[in-house]
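A single protein chain has been omitted from the complex, and every remaining protein chain is retained in its original position.
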Amino acid sequence: MANVYTGVIGYGYWGPNIVRNFFNTPDCIVQFVADARPERLAALNKVFPSVKGVRDADDIINNKDIDAVIIATPVFSHFALAKRALLQGKHVMIEKPMTSSVAEADELINLATQKGLTLMVDHTFLYTGAVQKMKELITTEVIGTPRYFDSTRINLGLFQPDVNVLWDLAPHDISILTFLINDLPVSINATGISHTRNNIENIAYMTVNYDSDFIAHFNCSWTSPVKVRQTLIGGDKKMIVYNDLEPSEKVRVYDTGYHHHTDEDKTKIMVDYRTGDVYLPKLSSHEALSGVAKDFIQSIINKKDPVANALLGKKVVQILEASQESIKNNGREAKIK
Amino acid sequence: MANVYTGVIGYGYWGPNIVRNFFNTPDCIVQFVADARPERLAALNKVFPSVKGVRDADDIINNKDIDAVIIATPVFSHFALAKRALLQGKHVMIEKPMTSSVAEADELINLATQKGLTLMVDHTFLYTGAVQKMKELITTEVIGTPRYFDSTRINLGLFQPDVNVLWDLAPHDISILTFLINDLPVSINATGISHTRNNIENIAYMTVNYDSDFIAHFNCSWTSPVKVRQTLIGGDKKMIVYNDLEPSEKVRVYDTGYHHHTDEDKTKIMVDYRTGDVYLPKLSSHEALSGVAKDFIQSIINKKDPVANALLGKKVVQILEASQESIKNNGREAKIK
Amino acid sequence: MANVYTGVIGYGYWGPNIVRNFFNTPDCIVQFVADARPERLAALNKVFPSVKGVRDADDIINNKDIDAVIIATPVFSHFALAKRALLQGKHVMIEKPMTSSVAEADELINLATQKGLTLMVDHTFLYTGAVQKMKELITTEVIGTPRYFDSTRINLGLFQPDVNVLWDLAPHDISILTFLINDLPVSINATGISHTRNNIENIAYMTVNYDSDFIAHFNCSWTSPVKVRQTLIGGDKKMIVYNDLEPSEKVRVYDTGYHHHTDEDKTKIMVDYRTGDVYLPKLSSHEALSGVAKDFIQSIINKKDPVANALLGKKVVQILEASQESIKNNGREAKIK
Partner (left out) sequence: MANVYTGVIGYGYWGPNIVRNFFNTPDCIVQFVADARPERLAALNKVFPSVKGVRDADDIINNKDIDAVIIATPVFSHFALAKRALLQGKHVMIEKPMTSSVAEADELINLATQKGLTLMVDHTFLYTGAVQKMKELITTEVIGTPRYFDSTRINLGLFQPDVNVLWDLAPHDISILTFLINDLPVSINATGISHTRNNIENIAYMTVNYDSDFIAHFNCSWTSPVKVRQTLIGGDKKMIVYNDLEPSEKVRVYDTGYHHHTDEDKTKIMVDYRTGDVYLPKLSSHEALSGVAKDFIQSIINKKDPVANALLGKKVVQILEASQESIKNNGREAKIK
C-alpha cells in the first residue's frame, strides 16, 4: 500500500489538530473533511486549501478512493458513523470515548475483526512522553507492584449538554489507567451532583475496584476555580506523581515505600516506611497527536495492532458505562460486564 | 469560679501540646497528667515540673479538687473515661474523634446536659485563622450558596492499628465541613482498600450526600509520596481553595463562578462562566490549640457553649460511623442516623 | 488615510508573529516581507500566500506605495534600515532594542520629528495585560512611591553571537521599568562573565541608580537550568510580584510595607512593618503583539504618540549603552548621557 487516503468526519474543536497532524504524517493523504457547518469548512479551506471540504459524512464513507476514516464528532454519533464506515471497508479511528455503550463497542470490534480492518480510538494521552515514560517505569518494575491510581482532573470547564463530567473528562485518565495497569477492574462506585436542571453531573467521583488489592479513584469537575491535572500512582517499590500541567517536569518518581511485616499475629501490624531521592526523568516532547496519526497509518499499512486499539477503547467504555449505573443507583457497586 | 483545676489523661504525641497550651491559659491550673507509661511521666516532669504525674486516670477523675478533665487517649477509651468523669461532675474535653459510635456520643451528651457540665471535643482546626476566615466568608455570604466541599488529606503516614484512615485523618476535615456548612448530611458513600492483612483501610474515599444540591467529598491516604492538605469550597458567587501547607497564604478566594440560565427547555443548558480577581486574606496566626484551651476554660466559667461543642463532635462521629457501614457494604449508600 | 500599506523587513524567529498580527490589524495591509533567505520566503508563502516576499529590503523601502516599514532584523542593522526608510518618508517600527547606540537613536528621532513620521519600537511587553495593570496600580498610587524594581530573567537560552545577555534579555525589563517609573536614571553599574571565547557576557548583573532613593536591578543569564521571569516592585504602600511564567496569576499585589520613624536621633531607626492581604487582579489576556500592531497603525492614522514611542526606546538604549561601558570598566559607575 503506497499511501493511505484519509477522510476526517467532524471539524470542531479538535478537528484542526487532527487534520494538521495527519497532514504531516508520512504515507497519509488527507483528502476530505466533512462538516455540516459551512463556516467550519471555510475555516478548513483557509488553512488547508488542498483538503476538500464536504457537507455530508457519507460522501467520505461511500467514496471508493478513501481507505481510512477518522470520526471526530460528538459521542452519540460515533457508533453509527463507524459502523457504516467499517461496512464500506474503511479503517476507522474514533475520537474518545469510543461509543456510548459496551454493546456498541462490541459490535464495532466484531465488525472490524470480520473484515480485517484497523479499528482504533484516539486516546491521545497514551502517546505523550509522560505516559510512555510511566509505562516504561511500570513495565521494567521500577515501581514494583502497583497499589493505587488516584486521578484528579478538575477545572472551570464547559458544561457538556449531553454527557456528564465523567464521560467528558475521565476517558483521558481511564485510558491511562487501562494502558498502565494489567489488572482487570471488576466493579465501579460512582457518586456525583448536578448543579443544572438537566441532571447531568458536573462534579463526580468514581472508585474502580479490583479483585487484587489495587484500587483506582477519579475526581472530575467542571466547577473548580483552579485547574488540576494530577495523578498519583503508588507501587510497593516507588511512587509516581504525574502533573500534566508542569511544562516539562510532568513525572516525579519518589523512592518512597512502605511494607508491612507478615507477623504471625494478624491483629498487630508493623509498617516500615522509606523515603529517598526524587527523580524527574526527561520526557520526550513530541506532539502526542502526531504519534496517534503515525500509529494509525502504520497499523493499517503493517496490519499491526495500534497502542490505542479498540479493545482498550472498549475497556474505557466499560468503566464509563458501569459508572453511569452506579451514579444512578446512589453509588451502589456496579459490576463491570 | 476563680480557677479551673484541670487534669489531662494521656500524654502521648499530642499530650505535651495540650499541657503547654492549658498551662498558659488564664484561669486554668493544670494539676495532674495521667499516663500509664513511666517514661511519659518522666518526660512530663522534665518540661513541667509543677504538674504532678500519675499512673492511673482515676486518680484524676475521682479527685475532688479537679474541675475539668481532658481526655487525650486512643479513641476506643474515650467513652468510658468521659462517662466516669462526667459522673464525677467534671467538665470534659475529649480528643477528636469524640467516640467510637453515635450511641456513645449521645450518652455522653445526655449525661453532660443532665449534670449541667461542659462537654467539648478538641477539633483544633476550627480555631485556626484559616477556618475562622472561611467561616466569616461564608457567614457574610461572600461565597454565596455553598455548592461543594472537596477535601484531600494524604501523606506517607503512620498506619493506625485500630482505626482506618478515615477515622484517623478525616475528622479534621469533617469538623471543618460541619462547622462551615449548615446543611444536614443525609447519607454517605465510602470506598477504600487495605494494603495490610488486618483489613484496616489505608486509602479511603468518602462522599457525603445532602438533600440539597450540595455535595462533599474526602480523599484520605496514609500512602501518598507527597503531603497534600487541600480543600476546595465552591459557592455560587465565589470559590475558596484552602491549602493548609502554605505557610501564610492558606486561603485563596477566587472570584469565579458559573450559573445556568433557567431556560424553558430543560434539555438545553446555557452555563455562564465568570473568572475574576483572586484575593488572599491575611489570617490570624495565633496557635489554634491556645484558642481551644481558652474556649474550654471560658465555656466552663461562663456556662456558654464552646465552638467545638459536643453536638458538632457527635455530627463528626455520625459521618464516620456511616462511612464505616458503607465501606463494609462495598460503597452502598449508608443513611446517617 | 484609508489603509496603511506596510512592509516587514526580516522574517526570522519573531517575523511570523509580526506578520500574523499586522495581517489581522484593522486599517493595515501587509504587502511585502523582505528576507534574503529563500527558505524563509518559502515559509512565508505557505502561511501568507497573499503577502509578497522579496529578497532585498530596499524593494520595500523604495516602494512608493508603502506607508510603513517594520524592521525585524538583528540590532546592528536597525539604524541603517530605519534611516533609509525615514528618508523615504516611511513610518517606522523597529524591533527592540531600537539601535546599537544612543547617537543612532537620537539621529532617528530627529529625522522622524523633522519629517513628521511615526517612529516606534516594538517593546511588546508594554502591551501585556500584566504591565498595563501594573501601570494602573502605580498611576493610581495604589503602590505609593516606588522604592525598587528587581528583575530576574534567566533561562537556558541561545547564546547570541553579537550582543551580550543584557542586550538580548534586559530590553524587555528595562522598557517595563521605563514605562512604569517616571524617575530618570542617572548611572549604571554592570558586571558579568563570558563563558565563551568571544568575550560576550552570557551572565550579567546591572544596577540602575537614581538621584532619588529608588533603585533598579537586573539579573540576566542564558545559562540557568530553570526559567525565571520575575520582577519585584516595591512601593512605600504596597509591593508587587510580577511572575510572567504564571499562566494567569502573573501579578500579585501585597499589602506589605514598612516605614521608618523620622526620629530626631539619626543613629536610631525605628522601622514599622505591615503585612496584609494579597490580591491577584484579573488581567486582560489579549495577545500583546496585536496591541503593538494596533497602536502603530492608529498612531500613524491619528498622528498620535504610541505607547512604545521612540523616546522610550532611546531611554532603553541609554541604559544598555551605559551598561556596556560599566561592564567593560569592571563595574565602575557609568553615567547616563
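Order of writing sets the labels: A, B and C. Residues in every chain begin at 1.
Just so we're on the same page, a contact is a pair of C-beta atoms (placed from the backbone, for glycine too) under 8 Å apart; a residue touches a chain by one contact, two chains touch by 3 or more.
In this text, all values refer to a predicted model and were calculated from it rather than measured experimentally.
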{"item": "Of C:Gly53, C:Gly129, C:Gly192 or C:Gly291, the one touching the omitted chain in the full complex", "value": "C:Gly192"}
{"item": "Of A:Arg37, A:Arg55, A:Lys282 or A:Lys335, the residue in touch with the unshown chain", "value": "A:Lys282"}
{"item": "Of C:Asn63, C:Ser77 or C:Thr256, the one touching the omitted chain in the full complex", "value": "C:Thr256"}
{"item": "Hidden partner chain, touching residue among C:Pro97, C:Pro171 or C:Gly234", "value": "C:Gly234"}
{"item": "Of C:Tyr5, C:Phe48 or C:Phe159, the residue in touch with the unshown chain", "value": "C:Phe159"}
{"item": "Residues in subunit A touching the chain absent from view", "value": "249, 255, 275-282"}
{"item": "Touching residues on subunit C - with respect to the absent chain", "value": "147-148, 150, 152, 154, 156, 158-159, 161, 187, 189, 191-198, 200, 203, 205, 207, 209, 213-215, 217, 219, 221, 223-226, 232, 234, 239-241, 254, 256, 258, 260, 262, 266-269, 271, 273, 275, 326, 330-333"}
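In the analysis below, only the chains that are shown with their structure count from here on.
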{"item": "Fitted rotation between subunit A and its twin subunit B in degrees, CA, nearest 5", "value": "180"}
{"item": "Chain located farthest away, centre of subunit C as origin (C-alpha)", "value": "B"}
{"item": "Leader among chain pairs (count of C-beta contacts)", "value": "A-B"}
{"item": "Most centrally placed chain - per-chain CA mean versus overall CA mean", "value": "A"}
{"item": "Distance between chain centroids, defined by C-alpha means - subunit B, subunit C (Å)", "value": "54"}
{"item": "Between subunit A and subunit B, centroid-to-centroid distance (C-alpha), Å", "value": "39"}
{"item": "Contacts with 2+ other chains: residues of subunit A", "value": "none"}
